[in-house]
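What follows is a set of notes on a single structure, which appears directly below.
All protein chains but one are shown in place.
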Amino acid sequence: MSKLALSSLHQALQRSFASVDSSQKLWLGVLADCSPLMVSLGNLAEQAIALNNVQLSNTPLRDFPDLEDRLRFKLLQAIDTVLNRIHEKMSSLQSIRDTVTNQVSAVLRLYQQNAEDLDLHTVTQRSAVTPSVADMLEWLQDAERHYRQQFLKRKTLLHMLKADDLSLLEAAPKTWKSLESPSANEQITDTLCKVSFFMESR
Amino acid sequence: MTSTNRKCSALTGSSRKTKDNAADWFNLMLRWNRLNDEGFNVAANIVNSKRSVYSTEPPLVVTSAGVSDSAPLQDDCRTLQDVVDKMVTIVTKMERLTASQSGVRALDDFRTQGEGHLFHGWSLTLYVSEVATATLLVDFRQELRLKQTILQEVAHTVTSDLGLVLLSGWLHQPFITDRTRLTVEALLMETGLRPL
């Protein structure tokens, strides 16, 4: 009975790690797509700030009375466009995260359903090739938490960005970059390494 | 889309002319946009080099530094001048197109005395085209004036903020709006170059 439960759990774990693996690649890819967008967002904000700082009537551009309004409109339009594209990226991030969340919660539920059959000794038993079930569940949870945190942080940042708050927009690329946590990414890579034997063990 | 790639080659006379004009407008616009991108890169170079001068050196040594830096700066300025010259040519062509369009309309008026219809309600089309080309011309002339001003100023900006404004003024083409683009699209549709 316990053998059966363990092996089905192992299968589920393998599926989950496979999904984490692919998700991680996708995730990094989407993030890489985002950063040039953020940079252009910052640039646009910088231009808009410069426009606010310059008194156009004191410059040779005074011959164009409606230039300032037209230019501001153009800039805001451009900012809007970029923001929209970033939001699109966000939704793909969300779908990646949802996949991971679903996988992880499915595994946890499977464990909980079989919890009576799997005593603590079984779930904490490790071998050279196979990490213990407890460890793997923990790693999965950690990965899921990482994606959740990252997504939420970025989402809140984006929600605070409004076309009228230029200083926030200007700082956005930096803030966006600061949200990256290389250590957590490393940890996921690490985890994937640790389970590589286990993944191939079928 | 070029003027040779025509859907309805059987057209003749004023309708044909109108259609060609519309296609030319479109091509001129494409060329204008290409020039704009080209010019932007050059202008960005100029502003950036000016900026680096200002940020690294105190104003006192600007003259000496300006001498050493002036060679590439002047090259850039010359390139930008070329770009603007080409733009001037485009706008001249646009003026010619507008003039020919109003000529076509006048001829048509004279010929039909307000009775004949070519296709798609052509007399209307001709009228619309004339108005459209006229508005387009206004936009491009204005934009060209802006470009010329920017060309004059871009190498002499005092503050980096102004430099940035000039650059973004070049890039975003404030006088060429969505309306401009829509007008060209409408022209293409009206003359049947774009399928409805």
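To keep things simple, chains are lettered A and B as they appear, and every chain counts its residues starting from 1.
As a convention for this text, contacts are C-beta pairs under 8 Å (C-beta built on N, C-alpha and C of every residue); 3 or more make two chains touch, one makes a residue touch a chain.
Definition applied: contacts and distances are computed from a predicted model.
For the chain omitted from this view, which of "Vacuolar ATP synthase subunit D", "Zinc finger RING-type", "AAA+ ATPase domain-containing protein" or "E2 ubiquitin-conjugating enzyme" is its UniProt protein name?
"AAA+ ATPase domain-containing protein"
Touch partners of the unshown chain, restricted to the chains that are shown, please.
Looking at the complete complex, the unshown chain comes into contact with A.
Which residue from A:41, A:61, A:137 or A:169 sits in contact with the chain not drawn here?
Selected residue, touching the omitted chain: A:137.
Check the options A:6, A:108 or A:171 and report the residue that touches the missing chain.
A:108
Which parts of chain A face the unshown chain closely enough to count as touching?
Looking at chain A, the ones touching the missing chain are residues 101, 105, 108, 111-112, 115, 118-121, 123-124, 133-135, 137-138, 141-142, 144-145, 148-149, 151-153, 155-156, 159-160, 162, 187.
Basically, only the chains that are shown with their structure count from here on.
Just curious, how far off is chain B from chain A if you go by their C-alpha centres, in Å?
Here the centre of chain B sits 42 Å away from the centre of chain A.
Over in the complex, which chain B residues touch chain A? Could you list them?
142, 145-146, 149, 152-153, 159-162, 164-169, 172-175, 177
Over in the complex, which chain A residues touch chain B? Could you list them?
For chain A paired with chain B, touching residues are 46-47, 50-51, 53-54, 56, 59-61, 63-64, 67, 70-71, 73-75, 78.
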